[in-house]
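Here is the structure we will look at, set down as structure tokens.
Excluded from the complex is one protein chain; the other protein chains are retained at their positions.
Letters A and B mark the chains as written, and numbering starts fresh at 1 in each.
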Amino acid sequence: MHNFIKFETQSTAEKLIETALQFKENPFLQKELGKDLRIGLIFLNPSLRTRASTQIAAKNLGMEAIVFNIDKEGWALEFEEGVIMNENKAEHIKEAAAVLGGYFDVLAIRAFPTLIDKKQDMADKVIHQFIKYSHKPVVSLESSSRHPLQSLADMMSIEETWKQDKKPKVVLSWAPHVKALPHAVPNSFAEWALGLEHELVITQPKGYELGEQFTKGAEIEYDQEKAVADADFVYIKNWSSYHDYGKLPEVEGNWLLQDHQLKESAKIMHCLPVRRNLELADELLDGSKSLVQLQANNRIYAAQAVLFEIISNMKS
Amino acid sequence: MHNFIKFETQSTAEKLIETALQFKENPFLQKELGKDLRIGLIFLNPSLRTRASTQIAAKNLGMEAIVFNIDKEGWALEFEEGVIMNENKAEHIKEAAAVLGGYFDVLAIRAFPTLIDKKQDMADKVIHQFIKYSHKPVVSLESSSRHPLQSLADMMSIEETWKQDKKPKVVLSWAPHVKALPHAVPNSFAEWALGLEHELVITQPKGYELGEQFTKGAEIEYDQEKAVADADFVYIKNWSSYHDYGKLPEVEGNWLLQDHQLKESAKIMHCLPVRRNLELADELLDGSKSLVQLQANNRIYAAQAVLFEIISNMKS
Partner (left out) sequence: MHNFIKFETQSTAEKLIETALQFKENPFLQKELGKDLRIGLIFLNPSLRTRASTQIAAKNLGMEAIVFNIDKEGWALEFEEGVIMNENKAEHIKEAAAVLGGYFDVLAIRAFPTLIDKKQDMADKVIHQFIKYSHKPVVSLESSSRHPLQSLADMMSIEETWKQDKKPKVVLSWAPHVKALPHAVPNSFAEWALGLEHELVITQPKGYELGEQFTKGAEIEYDQEKAVADADFVYIKNWSSYHDYGKLPEVEGNWLLQDHQLKESAKIMHCLPVRRNLELADELLDGSKSLVQLQANNRIYAAQAVLFEIISNMKS
């Protein structure tokens, strides 16, 4: 593995989950592997969980991590080719990526979508330009289109919890919110669940359908109650409209999931942060069905497995 | 010791001072103890001295420290139970504390008071909710009501400087300022000085009396000149009104201490930052009576002693 920006193959994903679970057993199993290696964590958008879990993962492997909060440090990057940079952008991605590539052995980048320009967002220009100009392995810490470290932690959480031979029934359920949110988490969740051959049902209000490039192979069910009734795992998440890009079409009915709608053995999941009683009810978050803390904790080992594979590949 | 959020017992305090003085002698005495342990430093308000000294203290014990400047990273936390989170708070303390508790072995938190809602401030909700939901040891880096790491460094500075058998006479003296300041430092100073059985006199203008839960056992003297005349240590500090909470009642007379008011052997103390010639005159700060640099330096070893006790307790 060189870069980690999306689901690649089922066998790669299964290998990563296995490695992540080994690191969860023993975080310091490979504490010398990353000695004298450095990772640069570049945030064009704020982060707490992702920053902390990736810093910890790097440290567990003996790597040094240095954080750049680009958004707060007023370092506006230019991504267009050939422009005359006479406005507010102080540096071109060509220089920025090459310099950081010269300073670090691995780069990890977070860049949220505009939620205005769909084509530009789906092209994930920031991360692809870092790959192009840094000449170093690049890890996505959430791009416009995907959040693969979250999905790896999510799949790891399902793997740990599900003890039956048959594949589980997994439901991705839209939830209410007050802001327009990106599609990266649900896109990736669908991509990984389908890639790992889970039975996936997606339920959302009309107008909130995700891009088909991510959901092909999933069953779409507009009736939430019906969708979740016999689900083994329900992943709760808000997202804005993809087709009427970034907009919030009016929603009919109450999409706040209730405990009684789920079977006793069902588990609920959320990537956090979660708005209580808006996206997910207290009774579910505080009850025994919740996997949210398990997922958050698994973020460390998901990142550690990814960095392990990248470093191992560099050294071989 | 599990948490460190206030003065507990005289014997605990004396033990911490002794340990801190040992680390001052040899900072790397226990440099392997914290190997593979992590502390999360969570700042809901800005900090330089406290952040640096705690990072250094952790490092001296071999621990990894990761800093979260929550205030600057736009991560508004919800502390109320049962609310529908449909306004500007992005995450509930229940999730935040549990996730950080899962990521770190020890948490340290700074949360200033509102200076508006006295009851809420005195309840120190932020720190108590972190204790409740993180399931990890919690260290106060200054809460609404107290600043115990500062007081430990202060008491250590008195211990180092005072060479007589009898207890010293310690005076806590109000000083002028241009802003409304919290009560955490004077509250804690009174709590620790009284707990260690120093003779404590508090002098302040009418209307600036501190809460009695902190000052019971101290002598109150409204005449500053009289209070400081035979003092061995004078702790200079501004605070706003506690009874007319957060307000700045009019002050009569000049409260800026003069060198000639003190006896030759007297020492002056301040927690820093200090506003020169407003709170404390140049002649005192630059003269031989000042302990302010000693106090600031002792912050490292105070934090190191606290982390040492917490880690030792975790491992036993």
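To be clear about the criterion, contacts are C-beta pairs under 8 Å (C-beta built on N, C-alpha and C of every residue); 3 or more make two chains touch, one makes a residue touch a chain.
No experiment lies behind these values; they were computed from the predicted model shown.
One of B:Q30, B:Q55 or B:N187 touches the chain omitted from the figure, and that residue is B:Q55.
Contact with the chain that does not appear here is found for just one residue of B:I42, B:A296 or B:I311, B:A296. Touch with the chain that is not drawn comes from one residue among A:L29, A:I66 or A:A229, which is A:I66. Touching the omitted chain from chain A are residues 36, 38, 40, 64, 66, 68, 70, 72-75, 78, 82-87, 89-92, 94-96, 98-100, 102-103.
By the touch definition given at the top, chain B reaches the unshown chain through residues 27-28, 46, 48-49, 52-53, 55-56, 59, 72, 178, 272-278, 282, 285-286, 292-293, 296-297, 300.
Following the convention adopted for this analysis, only the chains that are shown with their structure count from here on.
To overlay chain A on chain B by their CA atoms, one rotates by 120 degrees, a value rounded to a multiple of 5. Here the spacing of chain A and chain B, counted between their Cα centres, is 40 Å.
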